[in-house]
Structures are given as structure tokens and as C-alpha cells.
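Some notes on the structure that comes next.
Only one protein chain is missing; all other protein chains are in place.
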Amino acid sequence: MAECHPVGFQWVMEAKARGAKIVHIDPRFTRTSALADLHVPLRAGTDIAFLGGIVHYVLSQEKYFREYVLNYTNAATILTQDYADTEDLDGVFAGLDTEHRVYDYRAWQYEGMEVQAASGERDLAYDDRPGDAGASVRQAARGEAHGSGGADVGTGTPRRDETLTHPRCVFQVLKHHFARYTPELVEQVCGVPADVFGRVCELLTENSGRDRTSALVYSVGWTQHTVGVQYVRTASILQTLLGNIGRPGGGILALRGHASIQGSTDIPTLFDLLPGYIPMPHAHSSEDLESFVQAESVRSGFWANMRAYTVSLLKAWWGEAATAETDFCFDYLPRLTGSHSTYETVLAQLAGDCKGYFLLGENPAVGSANGRMQRLAMANLDWLVVRDFSLIESATWWLDGPEIESGELRTEDIRTEVFFMPAAAHTEKSGSFTNTQRMLQWHHTAVEPAGDARSELWFTYHLGRKIREKLGRGPGSADEMNRPVLDLTWDYPTSGRTAEPDSEAVLAEINGWDADGKPLSAYTQLAGDGSTACGCWIYCGCYADGVNQAARRKPGREQSWVAPEWGWAWPANRRVLYNRASADPDGKPWSERKALIWWDQDTGSWTGHDIPDFVPDRAPSYRPPDDATGVDAISGIDPFIMQADGKAWLFAPAGLTDGPLPTHYEPQDSPFRNLLYGQQRNPVRQVTVFRNKHNRLQPSGDEPGSDVFPYVTTTYRLTEHHTAGGMSRFLPYLSELQPEFFCEVSPQLAAERGLEHLGWATIVSARAAIEARVLVTERIRPLTVQGRTLHQVGLPYHWGSNGCTTGDSANDLTALSLDPNVHIQEVKAFACDIRPGRRPRGPARLELVRQYQARAGITDQTGMGL
Amino acid sequence: MVPPAQFDSYYGKPVIKAPVWKSPQIPGYLFLGGLAGASSLIGAGAQVTGRPALARAAKAGAFGAGCVSVAALVHDLGRPARFLNMLRVFKVTSPLSVGSWLLSAYVPAAGAAAFSATTGRMPRIGAAATAGAALLGPGVAAYTAALISDTAVPAWHEGYPELPFVFAGSAATAAGGLGLLAAPADQSDPARYLAIFGIAAELAASSRLKRRIGMVAEPYRSGRGGAYLRAGQVLSVAGAAGSMLARRSRLAGAVSGATLLAASAATRWGIFHAGLDSAADPRYTIVPQRERLRERQREREHPQAQDRR
Partner (left out) sequence: MSDPEATASSGQAEQQPRLGFFTDTSVCIGCKACEVACKEWNHVPEDGLLLTGMSYDNSVGLGADTWRHVAFIEQRRPARTVLAENGPAGTGDGGEFRWLMSSDVCKHCTHAACLDVCPTGALFRTEFGTVVVQEDVCNGCGYCIPACPYGVIDQRKDDGRAWKCTMCYDRLGAGLEPACAKACPTESIQFGPLDELRERAAGRLADLHEAGVSDARLYGADPGDGVGGDGAFFLLLDEPEVYGLPPDPVVTTRDLPSIWRHAAAAAAMLAAGAAAAFAASGRRR
């Protein structure tokens, strides 16, 4: 956190000054470790085992917050008899379709629920197709569609056992599932000595309960794995058991990446989502709005109003044209036919199916996994538009990329037309950033962009305007095909020399208005009849009263500690989600020290420091009648109002593509076998589609040849650089602070492999060989894993061939093998070899990789197994 | 044996910045300043005692050395045009300021003295200038020691009580050498005596210095500085011995004079480089300071043990 979120880390330091204990769990000793009370190095890729070990400790030592767990989670809910655990099936869950490598979630249901409109991928049951078709929907990342709430669980009332003793109640299933995660196992898998692990367990549990809360903070060290989502699930289970959710000082804080990366999931740049986490419709034949809503919305909780959110979105986009008669232009929305993530797009480019590419603020030639494949794919395009500040590698690979050097590509043979357009920086345009607290903060133009640089808003608006002009003129202008574009509301006011569109007008549209054009103030006002328009339902209220709420900057000392008047947080300016959980079932704070909101009997409403995340006048005593739907189906003691059952899910009966509970699997390329089960890797990880000669995988564990890649590599960031380097390697002041690509190794590994401090090393995977200067440092410690010494190699991934400081790219080593829920690449843990000296030049570089592949016996089948 | 001093440092990087002064400019400046200042004394003495050739040579030498010394300084300034900035203020806390003023009074005086001596014109002004230059001369010869001592450079600063004597002695050696070199044998006695005096003073002062400042004196013994200083000593002794023969031989006078000049120059170069070396190695900054702190600590803890040393 100190490395990548130094500004946010000030609050950690403040907490530390007030006595908080900081524990840092990271393979490397980093700037964060330097300031932490305890640093715990572990083998990269083993956090589920580590966290699972804590869950085991909490359950076996009875350290959980019983009252919280009983009332606010699904611990008491009883599962169907169909459910079988990894414990029973040697590492897989019930419902696995081994042929298509997908799970049928129906085996994970609550007992007594009618499994009606499906689960995680609610759309899945649309026509309940087996095999391929269903898999394509699943692969379309429906797991991602829960950014603001849970999946549906069907109809009916689940059976509960308030004693938590029923063998099929979630609590017992949980105990059973995590029983193997003993300190000894943690030591064997993670390389963390049992006493150190015990200390972490104590620190966390001692600081959780009625009077105290602990927060878990993570970022991409947890996510960039083939089981990334399940890492975070393990953390959720732990925090829920400890009662650390919905309470001040608790939670799981996902530190985000690029300045508004939260914003770009809320109003997504993702292929599978519409604004506000409404799923992108799938290409079912003749699906209309009603059946879409039927299939996707849930029966209870706030997601039950999905129709209102969707219709309001369609109104915002197609205005006048979106009427009940036109089905609110639902047909105008694009449709999915499977996964179209960035990595599938690369495959489509290689296959020649994708011919044009816009890169707005992205440098995949360096930043995306398997950089070689990224560049080779771009070389197969007809055209490429790059908008950036500098001539990044993604704009110049055809001239000076590594494949030109190796002779694989020749500039004169490449027929891709590359357009480079200078982009305006955030200081040169107005707009909002959404941070990890879901808080929008407005920034105003500080300086006008220089020269031809323009904002994305400018580019998109004027590109759209020109396309509309062209489509609207001449023959064929009346073609139905053009209607979705021509009917768009594309009318933002512009101003100034460059005719920059007014970004506040965009914010106002996102916020939405009623039939009279008056700004809305809350998403509860949204209607499904077309009388409201709203560009993103969760952002509704950010422009309440026609005021840019995101631009509020009242200093913290002039307001309460919750600071509601700094920026604006979705939903409805709540700062802590699910804050009903900060009070006990009766509505009283669990403790004075940790009071956030509470039930005020006199006024008959919820009140407190934060804005209650609950129906304002719903008494703790309210119990829904059996036929209640939507919000009314949430009882007075169900804080998790976006979940269909109002409960926090220790066990996720739906919503995840790879299992209702997290379980430890080894990374795609791992020098170790899975100690827990016969199942080595996540069986439904997304890998087979990436079978490609440029994406060879490695033997793992006991497989022959796995010893060719004996070390574990992890990639990461340095404070001094930014991601793929476009914003740091071109700046002298940052480049001089970390002037060369390096690898970090322990003194022991240096001795073992003859690596010299400041000398060169060549690092090899089945994909590529790269070179880096060597930093020998005690900050990297050898670990003892499964009885042998494991060395890890650290690689910052910021370098490429352009800029003030240049070097090989770590991502040339990494493979395409993704988490099945969110399609994130596994770049945080993979096996490699390291040897002293520089890498070979020209074609000899590829030859070295081929030799390694041969030595390890790598074929197109290697690593592809279930 | 005493174990080698243990000390921590930041990757062995120097604590202080070594002077950015360059060789030959700055050691040359030190040497020529000494040569000039002491030569002015010879010039005056020779004039008073009726040794015109010695006087001429000494005065001309003083002026020449003074000029070149200023030129060397100006050349070493990053921005030579800004020499005049030296005269913006007068600061006793800055030996360089004092020296600049001193030089700006001294060089014209030495110039007038030399002009009069070589041309025979304006004898009264020449006499006054000779007296003035002789008055300022010792200052010109000695202030450069103050100049380098007034820094954080360990070998220089620690040596401040002796360095002026080393410099004065070395100046006498140089001026004596110049006298021997340039004056006929029958006029060169004072030059010879002065040179011998200088060598004696220099050796006495520098051996005291090395004894007193302990490990900080290492750079005076080792490395480039040590080499120059050893050469200086050898040349001094040789020059002194040679000067004894100079009474009889003009050639011996010239050779021994040149040797003495070289001896003095070598001493200055040696001190210069010893300073740079002592600045570059953090040991010389840290160990004595650590020792000083320990000493203070001991004194605090056992006040009576103070005079044990």
C-alpha cells in the first residue's frame, strides 16, 4: 500500500500512531513492510490457504462474532442435499461439467428454495441450455455483474437452523470445508512458520468483535490469479465471521488502480456490463426488455427494481425514441455472444477477425499479459488508433518492438495503419474520479491542453457527431441499421477554442431527471415506465438539486468524522455500505465506540453519523410477509440489502463461476503440487481458449519437466513508476529514481545461480526470455515450502523499449490463463528459471525459449488439463 | 594491535563534499601565493641590504607569481567573469574574502615594486610599494592555510594549528629557491638561509601535525597526497644540500633553487590531494567525530577522569 497508494497510506500511518497494529502479508519486504508492525512473507499464489487457515482458526477456536454471524449471515441456512464439497470430491464442487469446464450452480442451492430463474448468471436459465451455449453465457463473465449486489437465490423461504448444528447448514459446511486449513498446512503450502501464522490469527481476532474492528486491505496482489475472486471471497468470509463488515474501521478495502478504475466499473469500460452493474444482454433470439428483466433481476432486495434502472438508462441514451411502444429501444443495445474480454480480442486479432482497435489510455504491448502476443496481434490489424501522451510501445511496436529485433516481424511487411493522437491529461480537463470508497470527486480543468491534445470526451463526442452526420446524410440514411446511432441523445453543449463538450452536462445526464427535466435526487425515484431518465442508477443523486455534489470540498475539520460533504459517494452518499450491520438486531450500536447508525424509536427511523443503508423507517422488528417482493422482502434485521436474502453470504449459492466457497488451487504454472487435493488448479479457469503457440504453459508440481522452472516469479509496481510506464518512463524526474529494469533476488538465490549484484540476469518462462539488472536483497527471503527451499524472483513490470529509461518487459514472460469470473490474468505467481548474464539477441532469443520448452517437454497440451 | 576503526556509513559514500577545486589551478594558487608573499620579503630585504639582482628577481617573481595565482583562482571559478563579486563584500569569516582583498592590495603593490625594480623608474613609489608588498607578503603566504583549514575537510581542518606554519615554511622554501635560481651566487645568501629556515619550519610543523591529528593524518602519508609530500621532503633535503654548493657554483644554485621550488610545489600539491582524499573517505569524517562524542560521553560520566590523557 505504501508503494502504490502512498497518499492513502497516510491514514494507515495515522492509525498506527493511534495504536493500530499493521500486518503486511506479501512475498516481498516492501516499503509497506518497513512501516508495518509485522511482515509475513509467503509464497506468491497461496493466500487462500493462508486466509483459509485464519478462517479455520476462527471457527475452531470459536473466535467468531456469534450474534452477528447468526443474524446477519447465511450461516444458519441449510443447503440442498445435492451439494457436495471439495472435501468430498477431491478438490472440486458438485455440479462440475468436466467437458465444458463450467459449474452448474444449481447444486449449490439453499434447501427449500425453488430454483427458478437461475443463479450467478441469472440469465443462464433463460433457456437452460446445456453445454456450449450455457458455457458461453457463463464465460461472458456474469460473475462480474455483482458490483453492487448479490445474485438471485430463487423463490421460497430457505430453511434455517438457528443452532448452527445441522450438518448441511452453511456454518457446518464451512467448518467441514476449512477443516484442513491447519497451521501445519499453512506452513507447508505458504511457507509461513506456524508461530508467525498464529501471531497473525491472534492480532486479527483480538482486534475484532463488539468493541473493535479490523480492516483488510488488498489490491492486485490478491486479484491477478486464476483464483483471484476467490481470494477476496475468503477475505469476505473471514471478515463476516468476525463481524467486520458494515461497521466503522472494518471492511475489505480494495485499493484501486488507475485514478478512476472504480468509476470505470460503475460506468463500465467492461464488455459485459451496462452502467450500474446491469448486465449486458446476451444474444438470445427475440429477447425483449421484459424477458431480460425477468431473467436478470432478482425477486427481493433493491435489485428487484432492475426494470426501473434499465428503462431509465435507455431513456437517458435514446430519449424521445425510447418509449413503451419501442420497448424503450432495448433492441438497440449491443449483444454478447460469449466472452469478449481484452484477451479474447487479442485472439480475434490474431485470427484476423478483429480488424480495428482503439487504444485510449492503455499500453497493452507492455501492460497486458503475454506482451508478445499483444504485439503480434496488433500487427495483424488493419488499423489502430492510439490516444496517449507519449509514443508508447503500443504505438511503435511496428518500428522498434522486440519482434522487429528478433526478426519475427519486418516493418515493411506490416500493413497496420497506426494513428497516434495526443491526449489531454486529467489536469487539462474536467471530470470525476471515483475512488475505492465509491466516492466521486470532481476535478476542474487547471490548464488548457496544449497543441492538438484533446480529452476523451472531446474525441468521443466529436467522433460520434461526425459519424451521425455521415449516417444521416445520403442514400441509406433511413436504414434501420443506423437508428441506434441516429436516435442517440447526442447533444452536449460545447465551448471554447476546441469545442470541448461540457462534462457537467454529462454528469447531469448520469444523475438523471424526471419527466419535467428536474434533476433526480435518489435512485428510489426511478420508474420503469419511462418517466425518468438516468445514465447510471447508482450515481443517481450526484447532481441532486442541479448541484455538482461531487465537487463539494468542505474540509474534514469543518464537518463530522464521516465527512459527508466531501465529494459524493454512491449509493445516496453513503460512506459505509451495509451500515445497518453496525447496530445489533435490535437496532442498538454493538458498542458506543463503534456506533455508526442506530434505530431511533422516538422518530421511528434510522439515524446516526452516516446515511443509513437501509429502508429509513423499517423497524428492526419488521418481518416480511411470505408474499413480499422487492425491498419489502427485506426484514428489519437484514443489513445486506443488495443481497436477495439480505444476508452476508459465507457460502455463495450463486454468483460465482468457480465455486460457492474458496479453495486453494495452485497457480497455472507452479513448481508445487496442490497439497490439499488431487485437483491441482482451478478447474474452470479460463485457459483452453488461449491454446496458442505464443502462449505455451508449463508443467507443474509433480509433472515431468516442472523442475526446469524451479522458482516462483511475482510481478509488481514500484512507487517511482506507473503501470506500463507511459506516465513515468517518459518523465526524467521519475525515470532517474528507478532508472533501470531490475529483478530482485535473495542472497541465497544469487549464490545458487551465480547472480551478481548489479550484474545481469536472464529470466525464462515458456513464453519468453528477458533480461534485467540484478538487485540482491534480503528483502526477498527464501521460504521453506513442502519441505524444500523456495526462491522467489521479483519483477517490476513497468519497462518497455521507449522512454527515458528502457528495458525488457516482464509481461513477455506471463501467460494467458485467467480467473473465470472477471477474466483477470495471472501475473502475480508463475514459475520461471533465472540464469546469470544477458539474454541472447535476435533469433537466438527465441531459440533459447525453444530449448527450454524442449527440456521441459512442453506441448500444446501442457498445463491445459482440468 | 588496535583493531581497525569500526564505523558505519551510508554505502561508503562521503559525508562531506570534497572541494570542487581543480588541480593544477588551486594547488598552483596555494604554491604561487606562498612564493609571491615570501619573495616580497626577499625583495624588500635585498633592497635594504643592497642586493639589487636578488631584489629584482624576487620582486619580479613575486609579481609574476601573484598574477598567475590570481589567474589560477579566476580560472577555477565556474564563472571567471564574476571574480569581481569577490569584492562585493568584505568578510572576516571568509578567508577567501580576506584573501581576495589582500591579493587585490598586494598584487598592485608587488607590481609597482617589480616595475620600479626592473625599469628603475619611480624609485620612491617603488620603495613604498616594496615595503607594502613585504608587509602584505607574509599574509599572502599564510592566509591560504587559513583558507583551506576553514572547511570541513578533515585533513585540512584538523590541521589548522600547523598548516599555516607548513605553508609559511613552504613559502620561504619556494622564495628561497627562486632567489637561488635567479640571483647571482654572491647575492643569494639570504635566499639560501630563508630556504633552509623554511624547510626546517615546514618539516617541524608537518611532523607535529601528523602526530597530533592521528588517523586523520593518513591521507598525508598515503595515496597521491602522501606521494607528493614524500617527494617534497626528498626535494627539500636535496635542495637544501644543493644550496650549500651554490655559493661556489651558479649552476648548483640554479639547480638547487629549482629543486626547492619543486619541493614547495610538491608540498602544496600533497596537502591539496590529502585534503581531497580525506574528504572522499567517510572514515575521516565519521571516526574522529564519533571519538569526540565518546570522549564527551566519558567526560559526562566520569568528570574526574578528564585529565587522564
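Labels for the chains are A and B, by order of writing; each one numbers its residues from 1.
Keep this in mind: a contact is a pair of C-beta atoms (placed from the backbone, for glycine too) under 8 Å apart; a residue touches a chain by one contact, two chains touch by 3 or more.
None of the values given here were measured: they were computed from a predicted structure.
Touched by the hidden chain within the whole complex are the displayed chains A, B. The missing chain, though absent from the display, is touched by one residue of A:F742, A:Y797, A:F830 or A:Y852; that residue is A:F742. Across the entire complex, the residue among B:G28, B:G111 or B:G198 in touch with the chain not shown is B:G198.
For subunit A, the residues touching the absent chain in the complete assembly are 2, 6-7, 9-10, 13, 17, 29, 31-41, 193, 195-196, 199, 718-720, 732-740, 742, 757-758, 773, 775, 777-779, 781, 804-805. For subunit B, the residues in touch with the chain missing from this view are 7-11, 13-21, 37-38, 41-42, 45-46, 48-51, 76-79, 82-83, 85-86, 88-89, 91-97, 100, 137-139, 141-143, 145-147, 149-153, 156-157, 160-165, 167-169, 171-172, 176, 186-187, 189-194, 197-198, 201, 275, 279, 282, 285-286, 289-290, 292-293.
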